Structures are given as structure tokens and as C-alpha cells.
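Removed: one protein chain of the complex. Kept in place: all other protein chains.
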Amino acid sequence: MRTRNATAYRFLTPYLLIFAIFWIWPIISSFMISFQATRTVPWRFAPAFNWGRLIGDPAFYNALENTLLILVIQVPVMIALAIMMAVLLNSPMLKARGLYRFAFFAPVVVGEVAYSAVFRLMFSLDFGIVNKLLASVGLAKIDWFSNVTPAMAVIMIAVTWRWAGYNAIILLAGLQSIPDDVYEAATLDRVSKLKQFFHITLPLLKPVIVFCAVLSIIGTMQLFTEPFLITERGGPGGGTETLGLLLYRQGFRSLNFGYASAIAYTMAGLAIAITLVQLWLTREPK
Amino acid sequence: MSSLSRSRLGRGILLHLFLTPLALIWLFPLWMMVVFSTMPDNGIFSPGIELLPHDGFLDNFNNLQRDTNFVGAIGISVCVAVTYTVLSVLLTSMAGWALARYEFHGKGIVVAIILGTITLPYAVVLIPQFIMVARDFQLANTWIALIVPPLFNSLGVLFMRQAFSMMPAELFDAARVEGVKEWRIFLFVALPLARSMLAALAIILFLASWNNYLWPLLINSQPGAMTAPVALGTLIGLTKVSWGGIMAGAVMLTLPMLVVFVLLQRHFIAGIAAGAVK
Partner (left out) sequence: MAAVTLTNVVKRFGVLEVVHGANIDIADGEFVVFVGPSGCGKSTLLRMVAGLEDISGGEIAIGGKLVNDVEPADRGIAMVFQSYALYPHMTVEQNLSFGLRMNGNPKADTERRVSRAAEILRIDELMQRRPKQLSGGQRQRVAIGRAIVREPQVFLFDEPLSNLDAELRVQMRVEISRLHKELGTTMIYVTHDQTEAMTLADRIVVLKAGNVEQIGAPLDLYDDPVNRFVAGFIGSPKMNFLGAKVVETSNSAATIELVNHGGARLRKPLCESLPTVGAEVVLGVRPEHFCEKGEGDCDIAIKADVAEHLGSVSYVYANAGPEELIIEREASRQRASGDHFTVSIKAERCLLFDKAGARIR
């Protein structure tokens, strides 16, 4: 190829400008703000102010704990569900494939606000359809939003509903890139379908699964809308408050930008750690 | 019937027996959204189980419009999403083209920065972006605030870079030898060939903008400047509010996207799947 600096940068500049102003600079700026005391004007450099507070703040640990809890339970369940959906949707025996695809993939287009509203209504105590159905089969009603555990469950169910299909789409694409003849060879070797799944499908799909897991973890880590809207600002009593919600509260309710930035960078640290784990998991065997 | 085909048939039935309930569960929230949107509020909050739509959608819509100017908000959402999509497709495909098809100084650094920062959480940039747009540029509650900052997304760049680098290089060399200017090669050769990729990208970007919640919530919080999801979100949790109206709003936000999804499923899925298949 010929070196074409002027042409290349003419194509790149508009994007790079936006990218620098609204992505790179904020990344740096956020880091600097996290070391500043922002409660008083002018802001001053005080490294221990926010980070020191963070280390001793029970609200932070509560949010971190809730976030990690959701991560640890919801992500694996959703990924397993997504793998199952993808494998079954890929089955040549499936009839009316389009309908099933629609059922599982449709939530992908539903906005956070719309589905938060629906889930909130579905799980309401006296008139929610879920409790009505539970009652109709003779089970006790559950007060979903007054207790921490069921409230967490609703959030996890909602997030899983919204994102399982999304991951299934990615996994399905991964599945379809596995050549058929691998399975044909295994069938000739008398390897059962179940064993084929564990010894062929899963290993070959591993990079895609890891990719989905990382994507989901980083998404769930920033969880904001669901606890904001479904469980009413992290209720009951902060029981479903996540890091994303804490950041919102500190940054945009209390206007404490420095502390919020420190929380943001904690999330970034987690994201970097998770990305490194992904790179390690999908490294090429030497 | 041979035992082989019988066991195949058995497996097929098992598959459908398992998948059908799961699919129904998955469709249930969407179905209930539609049902709720057609029921009067005293119907939603009644002890009976209602699983079929009624005819109260228009009443609910009127209630919604009484609670907030939802039509106005939808108007803003449409304009913002369309403008954002056009601009973002243009910017990211130009950048993707440059990264895929030119050799230039600093290319390695640009690619490394884009790749290196792609998994950082959006939360990291939220506060400086807000300070910059609201305080430094004084742009809160404007369309620019809704459209321009989210243009930074780098997934689109990588997507288009991939699309352009899969095309045969000789095609562009042929045009170059014929004396076609670089920007015309981009416009008249590369873009037409990338049509289906552009469609996929446009759909994904439009959807992202249409459903975007956090940033519009922060930056355009004044009633006349809200996007539709933000306007709808303000109603959730209020005491004296029509839930039938909220559901009507949810349906109006969701249904058009479902139609697009059904019509353009191929592009949709290609756009989402492209993330993983590198």
C-alpha cells in the first residue's frame, strides 16, 4: 500500500475529534477529578479526599456487594440460558424457527424504560400478574419490592429476559461458524450428541462464550436503569443499589463529581481486570 | 418406521416440548405490555387475571398525553435518532475506511487507543462529559447535547473497518489507476458495496439512540427537551399517574422497533453478531 497521510487523516479527523473530546479527554479528566475535592469551589487537589472516603464508605461497599452479587448469579445463569437457546435454535429439527427466534430475540429491541415499567407492573404486590398467577395455583403471594432478596430476584430476572437473546444471537453466529463436517466425523466415530456438545461445541465456542461473558459483566457492572426504575432508586432501603446507581446519586443528585469519579474509576478498574482475564482465557495455546 | 428415524422424531418432539413454554415465557412480558396498554387503570389494578387485550388504548394514550407531552417527546426522539444515525454512520464509516484502506503514520497508535479503551465502562466518561456539555459549552437541553457526545462510539468504527477490509483491494486499486479521487472511491465504490453492513450498523445505532436513557436523562431534563424514554421514565414511580398511559407509551416506544426487527431481521442479527465473529 502507498502511504497516504493527508488522505487518511482527512477521513479520520471528524471522528477522531469527537472521539478525543467525548471519550479520551473524559477518561483522563475523570481520573483527575477523582483526586479533587469538588464539594467547594474552586476544586482543589486532595488525593485522599474521595478515595479515602470510598474506602470507608458503607454505601459504597453495599453497592459493590449488590453489583457483584448480581454479576455472580445473573451472568452465569443468563449465559447458560443463552447457550441453550442458541444450540436449540440451531437444531435442524426445529420447526417454525422464525417464531422461536422472534420470541427470544425480540427483547433486544425493547428499551430499558419500557421493560422496566412492564416488570414493575408485573411484579407489583396486590395486582401484579405474577402474584395473581402464583395465587391461582395456590401459592403465597410474594411482596417483591419490600424485601431485598425478591427485589434482587426481579432485577436479575428482568436483566436476564432483556439480554439472554442478545447473547444467543452472538452465540448462534459462533455456532454457525463451526463446520458441519466436524460433527459428521464425530457421529461416524459414535460420539453421542450430548458428548458432542461438551467435547466439540463448547470448546470451539469458548472464545465467543468468554466474549459474551465479558460483555455481560461489563454491562451488568454499570447496571443503572433497572434498580432506578423497577425497584424505585435501589429500594428497599438501598438493598438493590448498584455502583451505577450510587454514581448517579453522588454525581447528579449530590453533585459530588469527585466522589462519583472515584466510583467510576473503581468500575473501570474492575472492567480492566475482567478484560485481562478474558485475554488470558482466550490466549492462543503456545 | 426405523429405530433411527423414531429416535430422531422423539428428540424433535422433546425439543419443541421444551422450547415452546420457554418461548411463551419470553413473549409474556411483551404480551402483557400490549394487554396493559389497552386496559383502563381500574382494570390493571383489579384482582382478576386479564390476559387478553381490551379496547382502551386510545384512552390510555390520552391519559399519557395529559401526564406528559409524549407526542412532543417522541418527535424529539425520532429527530435525534435519525440525525444521530446519519452522522454516526458517516463518521464511523469514514474512519473505518481510513483504518482499513490506508497506510499512514500514527495508524498503529489510533487503532491501539480505540481497541484499548473499548471495554472501559461508559460511567467513566459520564461526569466529565456532563460537566463539559452542561457547564463549559452551556448546551444542556439542546439537540446538540443529545446527538453529538454519543457519536464517539468506536464499535461502529471497528465494524466498518472490518467491512471495508474484507473487500478485495484490487477493486480500489483499479479505481485509483483510473484516476478516481479517493473520496469518490469511498463514496461511489466502497459505500455501495458496504450497503448491507451500513444497513446493519444504521439499525443498531438507531436502536441505541432511540432507547438511550441515562445520558438524555442527565443532560436534557427539562420537560420540553426530554426524549420519549426520559419522559416516560419520569412518570414511573409518581403516585397519581395513569399506568395504562405508561404502558401505552411503552408500546409506542417498542412496537416500531419490533416491526423494524421483523422486517430487517437479517441486518439486525448481522449487526449484533458482528461483535463476536472477528
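The first chain written gets the first letter, and so on, giving A and B; residue counts start at 1 in each chain.
Throughout what follows, a residue touches a chain if its C-beta (ideal position, glycine included) is under 8 Å from a C-beta of that chain, and two chains touch if they have at least 3 such contacts.
Predicted model only: the values in this text are computed from it and were never measured.
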Touch with the omitted chain, as defined above, among B:R6, B:R66, B:R135 or B:K181: B:K181
Residue among B:A140, B:L155 or B:V189 that touches the chain left out of view: B:V189
Selected residue (touches chain absent from view) among B:I25, B:L171, B:L238 or B:L263: B:L171
Residue ranges of chain A at the interface with the undisplayed chain: 1-3
Residue numbers in chain B that touch the chain omitted from display: 168, 170-171, 173-181, 184, 188-189, 192-193
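Quick note on the criterion: only the chains that are shown with their structure count from here on.
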Whole-Å gap between the CA centroids of chain A and chain B: 16
Residue ranges of chain A in contact with chain B within the complex: 1-5, 7-12, 14-16, 18-19, 21-27, 29-30, 33, 85, 88, 91, 93-95, 99-122, 126-127, 129, 132-133, 136, 161, 165-166, 169-174, 177, 208, 211-212, 214-215, 218, 221-222, 224-225, 229, 232-233, 243-244, 247-248, 251-252, 257, 260-261, 263-265, 267-268, 271-272, 274-275
Partner chain A, residues of chain B touching it in the complex: 8, 11-12, 15-16, 18-19, 22-24, 26-27, 29-30, 32-33, 36, 44-49, 91-92, 94-95, 97-99, 101-105, 107, 110, 113-114, 117, 119-132, 148-152, 154, 157, 182-183, 186, 207, 210-211, 213-214, 218, 229-230, 232-233, 236-237, 243, 246-247, 249-251, 253-254, 257-258, 260-262, 265, 268-269, 272-273, 275-277
